[in-house]
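For subunit A:
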Amino acid sequence: MKKLTYFPGCSAHGTSEEFDSTLKLVLKTLDVVLEDIPDWNCCGATSAHVMTENLAYALPMRNLVLAEKLENTTMGIACASCYQRMKVTKVHMDENPELAKRINTTVVEEGTYQGKVDVKSMLQYFYEDIGVETIREKVTKSLAGLKVACYYGCLLTRPKNITNFDSPEYPVSMDQICEALGATATEFDYKTECCGASFSISNTEVVLNLSGQILAMAKESGAHAIVVACPLCQSNLDMRQPDIEKQQGVKYDIPVFYITQLMALAFGNPIDQLKFPKHIVPVEGALANIGKIEPVAEKVKKPIKAVEAESEVK
Partner candidate 1 sequence: METEVKDQLVSIEKPELVAPPNWEPVIMGILCNWCSYAGSDLTGTSRIQYPPNIRIIRVPCSSRVDPWFLIKSLQTTADGVLVSGCHPGDCHYITGNYFARRRFLVTKKLLNFVGFHENRIQFSWVSAAEGPKFAKVVNKVTEDIKKLGPLHLYKKENFDKK
Partner candidate 2 sequence: MITLGSQGKNTFLEDVNKKSGANVLECYQCGKCVSTCPVSQYMDFPPREIMQMIKLGLRNESYMANSHWFCLTCSACSGRCPREIDIPAVMEAVRHLAIEENYINDSKKVKEIRKFHEIFLDMIKRYGRNYELRMMAEFNIRTRNLFKDMHLAPKALLKGKIPLGVKPLKSAKAIKRMYEVAERLEKNK
């Protein structure tokens, strides 16, 4: 049994609740126990470093310090954006102890930063710590027949000197995992193009344009669905898809799965636990390709409960 410090990230209780819950299903199968960082706070996302320098370090710093209270050496992060802020902070602090000391003054109560916890995205954790082979072994319901375009976005593999994971231009980790699940990863050249990220709300037209291109390329590559490991990418590609279709006058209906959803599915979890109904773009079409699966349960749990449940954890 493995243990892993876990940073859910704000969206885990909102837009990407399905990411969070399916992740837990997957880790159960992989026999990994998550330990949430007690009383974690937002990483500051893009806004913090856009507006100010110190806060952008301070917010993640608090979580890093809190994480050091747990004895695990690795912190797994679901949200790509949280992952990057956390990792950037860690790298910069480790490089520059002076800066670390200065930033630490903002969170003295929590403790002093020692930099002993490594930060990994869940994708990285699956790929490096679990391993594609182990994943393949756990597969009970092969996804053979499903063609997916693996979309990594900006933050999982860039900048190279920070993440130092996979290739910044043409990463393959997620593709390999999907292949392990039985699905076919298409040759998709927009793997790491930006989806518009934080402009989702403040500058929607950009998002519509960029995400639109990505959808188009995914279709081009002959994929039935897109697979992501980032809540923001998911909501941009999924929630905004109808708008994009309206704007471009094209019909894509390409569902956008979280890698964990597909893993959970392949690991044989009952489909009604996979939160497919949360998708704006219906998934049935795509899933039809992997042959017969148990019908999707209609009833969706009230998310509000989930929130309370989550934030009270431990």
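Candidate entries met the following condition: all candidates are chains of the complex that A comes from, given by their letters.
The rule we apply is simple: a residue touches a chain if its C-beta (ideal position, glycine included) is under 8 Å from a C-beta of that chain, and two chains touch if they have at least 3 such contacts; residues count from 1.
Keep in mind that what you see is a predicted model, and the values were worked out from it rather than measured.
K.L.:
Would you mind flagging which of 1 or 2 touches subunit A in the complex?
P.N.:
Considering all copies, subunit A is touched by candidate 2.
K.L.:
Once bound in the complex, which stretches of subunit A touch candidate 2?
P.N.:
10-11, 13-15, 17, 39, 41-42, 44-55, 58-59, 62, 102-103, 105-107, 109-110, 154-155, 158-160, 168-169, 192-194, 196-199, 201-204, 206, 210, 235, 239, 277-280, 300-304, 306-308, 311
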